[in-house]
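Removed: one protein chain of the complex. Kept in place: all other protein chains.
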Amino acid sequence: MGSVSHIAADTRSPSRTLDGRMAVVTFLSDYGLGDDFVGVCHGVIARIAPQVRVIDVTHGIERQDVRAGALVLRRTLEYMPVGVHLAVVDPGVGSARRAVALRCGDADRLLVGPDNGLLWPAAQRFGGVAEAIDIGASKLRLDPVSASFHGRDIFAPVAAHLAAGTALADAGEPLDPATLVALQLARAHVADHRVVAHVLHVDVYGNVLLDAAPEDLAAAGLRRGEPAMVGRRRVQYAKTFADVDPGELLLYEDGYRALSLAVNRGSAMDALRLAVDDEIVIRPAPS
Amino acid sequence: MGSVSHIAADTRSPSRTLDGRMAVVTFLSDYGLGDDFVGVCHGVIARIAPQVRVIDVTHGIERQDVRAGALVLRRTLEYMPVGVHLAVVDPGVGSARRAVALRCGDADRLLVGPDNGLLWPAAQRFGGVAEAIDIGASKLRLDPVSASFHGRDIFAPVAAHLAAGTALADAGEPLDPATLVALQLARAHVADHRVVAHVLHVDVYGNVLLDAAPEDLAAAGLRRGEPAMVGRRRVQYAKTFADVDPGELLLYEDGYRALSLAVNRGSAMDALRLAVDDEIVIRPAPS
Partner (left out) sequence: MGSVSHIAADTRSPSRTLDGRMAVVTFLSDYGLGDDFVGVCHGVIARIAPQVRVIDVTHGIERQDVRAGALVLRRTLEYMPVGVHLAVVDPGVGSARRAVALRCGDADRLLVGPDNGLLWPAAQRFGGVAEAIDIGASKLRLDPVSASFHGRDIFAPVAAHLAAGTALADAGEPLDPATLVALQLARAHVADHRVVAHVLHVDVYGNVLLDAAPEDLAAAGLRRGEPAMVGRRRVQYAKTFADVDPGELLLYEDGYRALSLAVNRGSAMDALRLAVDDEIVIRPAPS
């Protein structure tokens, strides 16, 4: 058989970047690990660029939740080796949404994925989009291209070829970065000694990520080590989980230097009945 | 300690195939990722063949569902680099079922796993079985062999040695390919302008994979872009999800060129209350 036997190895594959590091594709998606979607993309990359290493960021993004994917891509990117960063959360697959590859202004990181906002916050954080290519009809695609699995047929192969040394300009047709779909994440604001924040994400522990930064709390007069009000609930603005007793709520600077709500050895989501997008008001606790 | 300290590195390990590619073991199982089964097999392979790359196809096959495993192995294999293809869905572990390594007629792909039909459809698709070896008592096994974890003790070590360059004939005793357990997957048929199809698999999105091909629908007079009847339900025979409104049913050619039923941004399994093996009848919608 071999209807995709044309997945030829990119023989120019340098496998190492100029400074001797191994070429890397990082991969984030909402595919989950219960099916073969992720494994097949790994296979396609390995066939095209056998020496390229693939690092899975996560495939646990909530199905078709472009914003959650964009948030995770943005916050994890600085911990990843510089390389090609493949991201697929693509509710519009098969529609007119564009498929793109972007070069960031900082460090020449390359982002590959759908043009639906998923790549946008990460690109903004890394110097903006210096170069954008429409890869929807790329000659680097698999042939045929299915209607529903562009991760395998377009995004993974293009990412693999880029990691193997293909120039970005050769991956498709240039497009105006100003026409890319933007995705603005919510941002807390401070008014009248109160922080009006929003739930950006809830992790598997039930920790609740907010769109507020420690600076916002400081601007509202909140001090670490003192109690705060989150709505009508009193919580400790703590440094670590261990600052509060098991079962107690805390507000803390999480692993990504953003503010989160948590319950020591419990779930803040359950305790506060919060969901993504909920607005919460934080203020100093009355003494 | 070190009861398995004999897991010695295969020093003949070429680590590259003759044409310069990295040697690869692909790995599919029903082990899930909640326990250490998959990780331990990776460890065993890495100890025997340190330079061999392991690509996880998926470990999310439904527990002991040999047919689902066979289906996924068959359809994903063409996207994987040529190498050793390890597959373990093994409800009969510890019984008399044989452990085998097979060489396919096409491209010398090697399949390693239990002789329970799991490898059969993939082998048929890749040129049939050109050579078959019983590896149940292979000298390449770990010692001792447990009664319940042949993935670690037999299949992974044999796969690793094969990827490292051991000749297939040295992996055990030859057996007659005609005696291998066959597994015939269901196949739709067309009669009286109707396609009688069956549910082969339901993925995590609730998309329902059928045993029918686009040719079957054409033979029954169905045309893409027109409505069809699936049982008593009217569905669109569409090209992409975006061709129907959110919440609506569609019949489409899926990522593996097979026909599937889906609901745009929903679950066809829920909408149609279908389960694996259910028979469904597809016909042109009355106008």
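Letters are used for the chains, namely A and B, taken in the order the chains are written, and counting of residues starts over at 1 for each.
Assume contacts are C-beta pairs under 8 Å (C-beta built on N, C-alpha and C of every residue); 3 or more make two chains touch, one makes a residue touch a chain.
Keep in mind it's a predicted model, so treat the numbers as computed, not measured.
J.: Using the touch definition up top, pick the residue from A:T26, A:T166 or A:Q236 that touches the left-out chain.
T.: The single option touching the absent chain is A:T26.
J.: Even though one chain is hidden, which residues of chain B still touch it in the full complex?
T.: Its contact residues with the unshown chain are 1-5, 7, 9, 32-36, 38-40, 42-44, 46-47, 50-51, 63-64, 91-96, 144, 146-149, 152-153.
J.: Extract the touching residues of chain A with respect to the undisplayed chain.
T.: Residues 21-22, 24, 26, 28, 33, 53, 55-60, 72, 75-76, 78-81, 106, 125-126, 203-205, 239-243, 252-257, 265 of chain A touch the chain absent from view.
Going forward, only the chains that are shown with their structure count from here on.
J.: If you average the Cα atoms of chain A and of chain B to get two centres, how far apart are those centres in Å?
T.: Distance between chain centres: 30 Å.
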